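My questions will all concern the structure given below.
All protein chains of the complex are present and in place, except for one that has been dropped.
And now, subunit A:
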Amino acid sequence: MSKLIPSAAKLFSGTSVITKAAAPAAVTSNAKYSTKSESTFEIKPFKLHKLDKGPAQSATLTAEDALKMYEKLAALRRIETASGNLYKEKIIRGFCHLYSGQEAVAVGMRAAMRDVDTVITAYRCHGWTHLMGVSLVGVLAELTGRRTGCSRGKGGSMHLYGKNFYGGNGIVGAQVPLGAGLAFAHKYRGDGGVSFALYGDGAANQGQLFEAYNMAKLWDLPCVFVCENNGYGMGTSVDRSSASSDYYTRGDYIPGIWVDGMDVIATREATRFAIDYCSSGKGPLVMEMETYRYSGHSMSDPGTSYRTRDEVQEVRQTRDPITSFKEKIVSAELVSPDQLKEIDTKVRKEVDEATKQAKSEPEVGVEELTGDIYYNNLEPYIRGIHPDAPLQHVNVVPRN
């Protein structure tokens, strides 16, 4: 157990500001390798709804875990920085919603997930797609609308897919019943898997969520409803949109957990608990991950009319999921600053290379406008704008 944990009084104070661990004197900045193989960290208390017992309040991290998680956090941040730049260069067109600030939610959850589990999320999905196994080029080339994109450039920013990853959905809230459907399939097949249906605090007020909650509970579906509360649904703050902003309690009859979504250790621990809970036949669970989005809602939103620049700066300085994790694992002597620097360099290089490739790849040919509309196309032709100029359906992806 690390001695670098802040005092319990600070940790349990219930404020939303994460207490930074003090830098230990023992760690020198030029230490090449870490000296400890594992360390235990306290977690800001979870809040529980209709649960007698929640996730563990402390968690052990191996040096290997820490490095892996740091690399993922760094990659997700870098993907979004690259995406923002590509958008400004007008190479990414259409929509583009950045995840910067929220990385600890996805990275912690993914670290706890098993191969059998499935995920569906909303349109802030670039990072999730990468975590679910799609390469950096697969993600970035999709954003630039190129052939090597994971949806061949036909989905764009909001419609990325991967193994056990069902999008990327552009209709606020629609992914939640779909996620309950994935959970239905897990139960139907008896494969032991759990479905994670993620949505924002904005979508949390959609009626279809409550329909999905109801059936998920009636049928004991292994579904974790994950509310990523980043404080704003577009420009409407949680206090202006939600009669109750305790999203973890809004499943009413479904137990819920509030999680510090800026702490990757907390999100991992909560997800471990959720998997254990849901895969043991107890039915669904709601998890509220309290987090923050640095960028505006989308690229057309500077994100400053409904909140102050100071507010964003304050979060960046005191609660940033990457900086705070870095401080924790360095202070605990689990990793050295040099190791993290190496990771930063590696990630930057990889994302830069992928970005370059995503710019230079060709787009799909115009014939794919009518590609893969149907798995089993039975239309003799696809109608175009002129009756005498019909288009041909193309089977781009091999059929079984």
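Keep in mind that, in the parts below, contacts are C-beta pairs under 8 Å (C-beta built on N, C-alpha and C of every residue); 3 or more make two chains touch, one makes a residue touch a chain; residues count from 1.
The definition used in the following text is that contacts and distances are computed from a predicted model.
Q: Quick one: find the hidden chain's UniProt protein name among "Pyruvate dehydrogenase E1 component subunit beta", "Eukaryotic translation initiation factor 4E type 3", "Intraflagellar transport protein 80 homolog" or "RCC1-like domain-containing protein".
A: Going by UniProt, the chain not displayed is called "Pyruvate dehydrogenase E1 component subunit beta".
Q: Among A:41, A:87, A:166 or A:232, single out the residue that touches the unshown chain.
A: A:166
Q: Which one touches the absent chain: A:43, A:59, A:125 or A:176?
A: A:176
Q: Considering the whole complex, which of A:208, A:237 or A:279 touches the chain not shown?
A: A:208
Q: Quickly run down the residues of subunit A that touch the omitted chain.
A: 118, 120, 150-152, 154-155, 159, 161, 166-167, 169-171, 174, 176-186, 188-189, 195, 207-208, 211-212, 214-215, 218-219, 371-376, 378-380, 382, 395-397
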